[in-house]
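All protein chains but one are shown at their positions in the complex.
Showing subunit A:
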Amino acid sequence: MLGGGGGRRAVAAVLRRAAAGGRAASGEGQGQDPDPGQGSGSGRPQPLEPSLLRFLVCPLSKRPLRYEEATNELINEELGIAYPIIDGIPNMIPEAARTTRKKPPAEGSKQP
């Protein structure tokens, strides 16, 4: 069972290896708990500064990201991870990223 800081770091380590090897992250797709400040109670999330999208890439793979308006996240399709945007500030720390898939590449569905 992944727990706390140690668990997130382990996932981040897996993602780093995957990014380096050019393969998507394998197996362990347990959705990380989203930051408590986000979502439910906070009403409309602040929009991301549009000019930032020019510069932002995934810190692990340095590849472009897709902005998903519905969940207010920045998605790296290849690695299957999503970076949250909280109060208009994108959280680009790998340990904070949510994995979006249970299974390797072929699946396109996201975690509920």
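The criterion applied here is as follows: a residue touches a chain if its C-beta (ideal position, glycine included) is under 8 Å from a C-beta of that chain, and two chains touch if they have at least 3 such contacts; residues count from 1.
The definition used in the following text is that contacts and distances are computed from a predicted model.
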item: Undepicted complex member, UniProt protein name, chosen from "GPI-anchor transamidase component GPAA1", "Trafficking protein particle complex subunit 3-like protein", "Phospholipid-transporting ATPase" or "COQ5 protein"; value: "COQ5 protein"
item: Where the unshown chain meets subunit A, residue by residue; value: 3-7, 9, 49, 51-52, 54-60, 62, 64, 83, 87-94, 96
